[in-house]
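Only one protein chain is missing from this complex, and each of the others stays in its spot.
Letters A and B mark the chains as written, and numbering starts fresh at 1 in each.
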Amino acid sequence: MQPKISIQGVYYTYGDGTEALRNVSFDVLPHEVFVLFGPARSGKTTLLRLLNRLSDLTDDATLRGVITFNGASISGRSVDVFDLRRRISMVFAVPTPLPGSIRFNLTYGLQMAGMRDRRVLAERVEQSLQQAALWDEVKDRLDSSAMALSGGQKQRLCLARSLALEPEVILLDNPTSGLDPLSTNMVEEMLHDLSQRYTIIMVPHSVQQAARVADRAAFMLDGELIEVAKGERLFLHPQDQRTEDYITGRFG
Amino acid sequence: MTTAPTTPPDSRSRRRGEAAIELLIWLAGVSAIAIVALIFFFLLREGINTFLDIPLRQLFGVRWYPIEDQFGLMPLLVGTFLVTIGAVVIAVPLGVVAAIYLGEIAPLWLREILKPLIEILAGIPSIVLGFLGWVALAPIIQNLGAPTGLTAFTGSLLLAYMSLPTIISISEDALYAVPKEYRDGSLAIGATQWQTIWRVVLPAARSGLVIAVMLGIGRVIGETMAVLMVTGNAANIPNFGLSMFFSPVRTMTATIAAEMGEVAQGSLHYSVLFGIGLILFLITFTVNWLATRLVGVEGARRQRGGRL
Partner (left out) sequence: MSRQRSQRLAVALITAVAVLVFVPVIAIIGYLIVSGIGALNWEFLTAMPRNGMKEGGIMPAIVGTLILTMGTALVSMPVSLLAAIYLAEYARDNRLTRTIRMAIVNLAGIPSIVYGLFGLGAFVLAAGFGTSIIAGSLTLGIMTMPVVISTAEEAINSVPQQFRTVSLSLGASKWQTIRHQVLPHALPGILTGMILGLSRAAGETAPILFTVAAFYVPTLPSSIFDQTMALPYHLYVISTQVPGMPLTIQYGTALVLLLITLTLTLLATGVRTTMRRRRDW
């Protein structure tokens, strides 16, 4: 099976010389929930931002190695980075609705892509809200401000906003960090269903969360990939001492 | 497995449109440099004869009699100097102390009233202040015993108030930037509020206050209409002494404003007026250069551009 995303020998260095990633290689398969976990500042978020080239916003950083999406490199001049970001969509740790209505948030990406058909837009709004389990809560107030939603609703809105683009890959950067247990549970339960249609790469909130949701997982430490394995195997029988130490709470 | 993109791809024409806009944005950014260069170029083009045709010794001589082709700039330099010094001596203490009052002493409700008042003062056109100086202030000064009400001092007084908004707002920023811990530390060891201001806050805000003064000076040197109206327009050097502040003088800016209307284009007099403009331009550059050396271009920009 061709990997959805393949990362091969990636080094990423900031302008000040800090090495954020060192020789990272792994594949992400279609329709899996792939979890990237490790202590803070181990390079997980940096890696996520590389995948849809949000890293372009960082000046002076250099990338070595190859990242492919559907077998084709994502860097280089011929790549349509805007299209790439619609296909590999990101949900951030802090739920950040754009100022404006719920509908505006959901249709923004499509409209920027040139979609004008109101019928299609309306369809996508409903469909994405359904998938994010938010439809019933907001269907009567699609035109009210997205800022008025609760934290959990905001994060599901941000997820729906990504889903509305019908991406192939969804990057979730610690999406439950600010959420209450109930909302967290809701998001976690959604993941499995979503993976039927999408490939999901997620930075979890905790090791426990990682263990709950991962089909496969990768442990990162100080910019290096320590090990990758199927979820149960990695969390029950880690091969590397450092992974075991981290999972069992000896550091981190 | 590759799914076809379901969102319509960006059209090529939109990309081209964006490239055009981004080119315009870049051009607009670079235009700032071009404008400075153009200003310099035109001042130089029209004013260069001043420095080619008039011997330096004469150019910095003491006689300004354009009718006799005497273009000694000394009276104008002295006039500008006197008015500026006077304004600075008045405005700096007033401005800095007013900033202390606003930042450290005034209750919040009063601050909310006084701050807009400063913006209003900044918004009064200089010609209006000049007019008031001419019809209202000058007679008062004459009544105080000066031979005429139109003196360097009258100009200084007006310019002082004109530069107050600049000085107050920059000083206030400087005082505000002093960390609260300094104040708390000083008060905690039993110093009074005044001791804290005098020994801790002011020294810590020193460099900001220097900028405030410099930019205030910049504002004063460049002012034209008010000084034209109230300084008496006498292009001679008053006798040395305190009384010179109460004599009529004429500044460089006022000379340009007063005489440009009457000169023949291309004449030496015409070039000299542009030459004076060139000197003012260079003074501006120097003041800004010094200010930038002190706080960096970011600081100077913020402090200069943020206010009118």
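Note that a contact is a pair of C-beta atoms (placed from the backbone, for glycine too) under 8 Å apart; a residue touches a chain by one contact, two chains touch by 3 or more.
Just so we're clear, the structure is a prediction, and the values are computed from it rather than from any experiment.
Residue B:L114 is the one among B:L114, B:V200, B:L268 or B:L294 that touches the chain missing from this view. Note on the undisplayed chain: of the listed residues B:I54, B:A174, B:M229 or B:V249, the one touching it is B:M229. Among B:V62, B:V89 or B:I124, only B:I124 touches the chain left out of the display. Contact between chain A and the absent chain runs through residues 52, 54, 57, 59, 82-83, 85-86, 89-90, 92, 94, 96, 98-99, 108-109, 112-113, 145, 147-148, 158, 161-162, 165.
Across the interface with the omitted chain, chain B contributes residues 7, 10, 15, 18, 21-22, 24-33, 35-36, 38-39, 42-43, 45-46, 93-95, 97-98, 100-102, 105-106, 114, 116-132, 134-136, 161, 164, 168, 192-195, 197-198, 215, 218, 221-225, 229, 253, 256-257, 260-261, 265, 273-274, 277, 280-281, 284-285, 287-288, 291-292, 297-298, 300-302, 304-306, 308.
Definition applied: only the chains that are shown with their structure count from here on.
We define each chain's centre as the mean of its Cα atoms; on that basis chain A and chain B are separated by 53 Å.
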